[in-house]
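Let me give you the structure first, and then I'll get to my questions.
Of the protein chains in this complex, one is absent; all others appear in place.
Think of it as A, B, C, D and E in the order they're written, each chain with its own count starting at 1.
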Amino acid sequence: MSLHQINPWLGEPPIGWMSHVETSLQEDIGPGDATNRLLRNDLTCEWRMEVQQSGVLCGLGILQYLFDPEPENEEDFLNLNAQDGTHVRQGDIVAYGKLNAKTLLTRERTCLNYLMRLSGVSTLTSKFVHQVGAHGCKIIDTRKTTPGLRLLEKYAVRCGGGSNHRIGLFDGILIKDNHIAAVGSITSAVQSARLSGNYLLKLEVECETEEQVEEAIQAGADIVLLDNMSPNTTAKIVEKHKGKTLFEASGSMNLTTVEEYAKTGVDFISVGSITHSAPSLAIHMEVELIP
Amino acid sequence: MSLHQINPWLGEPPIGWMSHVETSLQEDIGPGDATNRLLRNDLTCEWRMEVQQSGVLCGLGILQYLFDPEPENEEDFLNLNAQDGTHVRQGDIVAYGKLNAKTLLTRERTCLNYLMRLSGVSTLTSKFVHQVGAHGCKIIDTRKTTPGLRLLEKYAVRCGGGSNHRIGLFDGILIKDNHIAAVGSITSAVQSARLSGNYLLKLEVECETEEQVEEAIQAGADIVLLDNMSPNTTAKIVEKHKGKTLFEASGSMNLTTVEEYAKTGVDFISVGSITHSAPSLAIHMEVELIP
Amino acid sequence: MSLHQINPWLGEPPIGWMSHVETSLQEDIGPGDATNRLLRNDLTCEWRMEVQQSGVLCGLGILQYLFDPEPENEEDFLNLNAQDGTHVRQGDIVAYGKLNAKTLLTRERTCLNYLMRLSGVSTLTSKFVHQVGAHGCKIIDTRKTTPGLRLLEKYAVRCGGGSNHRIGLFDGILIKDNHIAAVGSITSAVQSARLSGNYLLKLEVECETEEQVEEAIQAGADIVLLDNMSPNTTAKIVEKHKGKTLFEASGSMNLTTVEEYAKTGVDFISVGSITHSAPSLAIHMEVELIP
Amino acid sequence: MSLHQINPWLGEPPIGWMSHVETSLQEDIGPGDATNRLLRNDLTCEWRMEVQQSGVLCGLGILQYLFDPEPENEEDFLNLNAQDGTHVRQGDIVAYGKLNAKTLLTRERTCLNYLMRLSGVSTLTSKFVHQVGAHGCKIIDTRKTTPGLRLLEKYAVRCGGGSNHRIGLFDGILIKDNHIAAVGSITSAVQSARLSGNYLLKLEVECETEEQVEEAIQAGADIVLLDNMSPNTTAKIVEKHKGKTLFEASGSMNLTTVEEYAKTGVDFISVGSITHSAPSLAIHMEVELIP
Amino acid sequence: MSLHQINPWLGEPPIGWMSHVETSLQEDIGPGDATNRLLRNDLTCEWRMEVQQSGVLCGLGILQYLFDPEPENEEDFLNLNAQDGTHVRQGDIVAYGKLNAKTLLTRERTCLNYLMRLSGVSTLTSKFVHQVGAHGCKIIDTRKTTPGLRLLEKYAVRCGGGSNHRIGLFDGILIKDNHIAAVGSITSAVQSARLSGNYLLKLEVECETEEQVEEAIQAGADIVLLDNMSPNTTAKIVEKHKGKTLFEASGSMNLTTVEEYAKTGVDFISVGSITHSAPSLAIHMEVELIP
Partner (left out) sequence: MSLHQINPWLGEPPIGWMSHVETSLQEDIGPGDATNRLLRNDLTCEWRMEVQQSGVLCGLGILQYLFDPEPENEEDFLNLNAQDGTHVRQGDIVAYGKLNAKTLLTRERTCLNYLMRLSGVSTLTSKFVHQVGAHGCKIIDTRKTTPGLRLLEKYAVRCGGGSNHRIGLFDGILIKDNHIAAVGSITSAVQSARLSGNYLLKLEVECETEEQVEEAIQAGADIVLLDNMSPNTTAKIVEKHKGKTLFEASGSMNLTTVEEYAKTGVDFISVGSITHSAPSLAIHMEVELIP
């Protein structure tokens, strides 16, 4: 039986993960696993999960949930060698155990689909974090997430050392060009937002010019988003207004350019690709039937 | 009002797509869009969707659903210049229209998240399809899909010119190494599967050696999966057994190696990366408020 | 406390049975059992389930779920004398136990409604199976099931010794007269279906004449359905084409005519009435309160 | 386009029927109709629904819902020749219309499954009603219904001319032998029930002896259920106590015995078999494609 | 670990309470408690629940559910000093325990929201019950409940010593002025209702004049609702017709007027304000962290 010496989660698990996993199992199993029927119900197997690329793990709590032995099968077990956020290298065995064979084979693919995708997000995030590490700014995510996976992907960003921007449209105010155009000016947009929003939400203004930045700060923006500006312009603005507000740099960051932005002194750099274009981390499952 | 001259879908839309979209909207909006409250309810805007990279589109039916004007706003409209499966180039405007501003701004991100991800899958699939095109074999997907997005991603594979392997564990029998080990031999696994499965499901056997292939064919496998074999071995096997069964090549295909496998004469090549590691296609939304 | 020495299920339980049972309980109990309120909470009773007609049981896993004692009531128990698929005779006690009286009385009707209906299906199926037993062909079900009960009724068919045709429209291709008419010919229908369907699905063609059978075989049908043909015609066709495809006989089978069809050498006989017109098996529950 | 001159429903439709039908469609279609993909999207067909046995119809509202033309297809239509509760004979065309072929073929089986099963219940009910017609007593149903179909089957009973007993455990109080044993006597059971139940619920007592009947009447039972008594005993009791309460006869009624019970003067006769063992009414769908 | 010596519920808990509580937790927590993240996961606290006003408790089962310790935390516990329906005074500690701090702080508000509201209903009900106590009539509720809380509020009414009128439109027949106007007369309304309703439902008629009362009794109403009549008129009617039917007085009752109505001899007095306008009972939670 499993002892769970290691807590697989890093901080708080994303709300609703369990029903997400159940829905995905259902998506795969549908009205029944047509192949598994040829197996005996009492067949047992040993398994181990091996990483095939360097990276940062995410999703071990889901693995634990899917492969946790039934209490009545006393010889079965599950051992974790890592937790979410652990940096791993090719060949590392991150978990191993003993379990009913039908259960394992039916759930194997769903488990790997989560683990590989979420670890892909964590791994790419950690690369960005590593690039900016020395400069004291935070890598943050965006709302460019896979439909239906937002909370899980934002958790993966945290596992990779990143921080989270707002979760959705409801827990933060971000005034963009269209909001400004609609209301007439940054100043009046900020004033309207202060009146209409819940007063515990901060107010960020997206700016494309230095003049806009000045107006936003004047209007009392809690955070200013510098949209698609060059590192030079960014540095100039940050230097001039340091301390009056917080700064977020945004726009097509990649692993090469991000450090230049980090050097400018911005507080946050948001990177869409860590959620919308992270390749899966290759992970493999070895299964051996016990005769 | 929209005329819908173009059907956005390629063949049948994936079952359940509409409630998937509603759930994703809810994920983003939560208890309310905190920024949008500063806009007037009657504000209208013109928008256009511009592709920023060459690729193959997927998800225009979702775009149409999200940005379709209310019948009572008679001046609003939505026009499509493309449908799912259309090859597009940087700068192409794939759709444009006129819509209530609050509706548009609240749904913009969700729309792009679908369109960019699904078009990413279609685009990568079409590259594989292009590589093997002359050799008469099909590119097929796997069960390595994003949890919760299987039907949508399998639809995106079709839009990219690929074909679908089984949807899940329920609509096809695929006997793998562990099933064989559990039952003792390929022959007895095939026999058990014929008895236990619904008789309208075909039976595929995963083989790692030539001996296994011979036994699988002897046992009556409808399809043989050649797992991680070299192009040479693959070619030799296909040549020897052509016509007795169908062949699927599988295992870490990439855009460079896939053609060699296509030349071997296999019927199908399955590629996990078209769903698990396709980068998003860059798409941009231009919005202009109408004063 | 229950020991569960006997596994009530025959092979794999039908997916989703537990939430089906919960929904049915809710259907009966609604906002509360108005009669049960007059009972003391701590009242216990002994019960036994007695069959009142010969037949084949189905639904004991549901009985076990509904009448399983709470672990904290140590003297309570549940014993099974049979499992799904067991042939029983009038007077047989199939299960007995001790349980909280309110729990039992509130769940009794729901339990019997499942057990009687599913055992009715199993019993009628087993009669058909018995009729054709010597002739080596399989009795299979159809999609003529009770709305909402498909997976349960298909499980009951298996308990009665029958086999399952496709579960629904998604796990098998069955080309009928209208599909043929729509496309122009059997040949082109089969070709289209091969292209449009998932390639792990077999292809069955419904034929009404010998010419159609020939064309279907020529076109490569995996299975040919002989629709409403006489035993003579059926025999003639099977003899002529044995080995080239599989044959299913279909059309208003009853317990008298089915054997004649079995003698023709067909592989499958599908019978709609085993699901759409099976009478319930009479089962009775005896309850005795413990003073 | 459909004109709906005839209201298909008899009185009020059963609550929730629409989502019941949607769930059943989903049960059949699952992730997609694998055969229908070979049809063109714009193919149209004419259809008619023909009864193959005499009986009483039920389910035409479901037929109308499933086969109702889209408003934009102006030449399509649906015509009803009957409504729920109509007595029909072999060969009667109960409905006909014109519709998109894919829509029709995907929904045909689900439609027939409802219509045949519900009409089976209505038909058997009407036979019982016919048997007792002259004697002024009502045929009523029981809670012995198919799990998940209770409201639909109780509606079918009404279509067959029967009446409904309570819908579930919540809208009526029925004190049975076990309740009596638990509390000690009929008198105290009735008193407890009066106190614990909602006071708008009537109170029925199940009696097996004449003494029990006397006690139940004395205690104020609104209705007395005469359980498994002979027609003679039933007649004697009813004669003696006529006017003091209402009487329900119950227990293994069939079409032969029911009239004898009707003659005894009871107010209600409950018959379990009208819901738990009614065979389907044979109904056939003719489809002709329009070239 | 908790011992649960006291059953918190008074009689049967309201059906579905558990999923109601889960939904309310979700309403408050949404995608995560943003403050709680700063706490250590292993922090424990002692808590006690103190009443700040005299009243009658309701909702302790919900408290127990929310604050019940995990079995693996052996030192944690939960003790109840009261159960639903207990009369408490300012300063009474109704429950106390030891629990994980994050769990407690996240659930505290939801727990109090239930407890304060439901105890408010119980408390106001008990005041009405006290006013009429000596006169042998029952205080009953109405359908004027908070949307979504009906079963919980009707349970709270029982905890306060009141009784329940029908739960909804389905478990009782109440003929009002509009029904009478629609059908033409009380007599024909009663007759129609007898025919159309389930026969285990009683029939109540709302009357505004003495003539209507006479007609309702003549027509066989099981209960007569005297709508907005003065105590004098009420008394006169009850005296004249005592024993022929049951009487319910209704219409803007308050704690001053209710006793006059109770003296008239009516069987029931229905009071809308006990559910629609009961102020919350003030209850406070003390929490002390264990270092």
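The rule is simple: a contact is a pair of C-beta atoms (placed from the backbone, for glycine too) under 8 Å apart; a residue touches a chain by one contact, two chains touch by 3 or more.
Computed from a predicted structure; not experimentally measured.
With touch as defined up top, name the shown chains that contact the chain not shown.
By the stated touch criterion, the chain not on view contacts A, B, C, D, E.
Would you indicate which residue among A:His165, A:His179 or A:His276 is in contact with the undisplayed chain?
Residue touching the chain left out of view: A:His165.
Tell me which residue among D:Ile167, D:Met229 or D:Met253 touches the hidden chain in the full complex.
D:Ile167
Using the definition of touch stated at the top, determine which of E:Ser54, E:Thr146, E:Ser185 or E:Asn232 touches the missing chain.
E:Thr146
Tell me which of A:Arg37, A:His135, A:Lys202 or A:Lys263 is the one touching the absent chain.
A:Lys202
Pick out the residues on chain D that sit against the missing chain.
Looking at chain D, the ones touching the missing chain are residues 7, 11-12, 14-15, 151, 167-168, 171.
For the chain that got dropped from the picture, name the residues of chain C it touches.
30-31
Considering the whole complex rather than only what is displayed, give the residues of chain A touching the chain that is not shown.
Within chain A, the residues touching the omitted chain are 11, 140, 163-167, 170-174, 196, 198-202, 204, 222-223, 246, 268.
In the analysis below, only the chains that are shown with their structure count from here on.
Return the chains common to the contact lists of chain B and chain C.
In this structure, the chains that contact chain C and also chain B are A, D, E.
Quick check: more C-beta contact pairs in D-E or A-C?
Per the contact counts, D-E leads.
Which one, A-B, B-C or A-E, has the same contacts as C-E for more than half of its contact pairs?
A-E
In whole angstrom, what separates the CA-based centres of chain A and chain D?
Centre-to-centre distance between chain A and chain D: 53 Å.
When you check chain E against every other chain, which residues touch at least two of them?
Answer for chain E, listing residues that touch two or more other chains: 11, 30-31, 167, 171.
So that we know how the chains sit together, what is the shape of their touch graph: line, ring, star, complete or other?
Shape = complete; every chain linked to every other.
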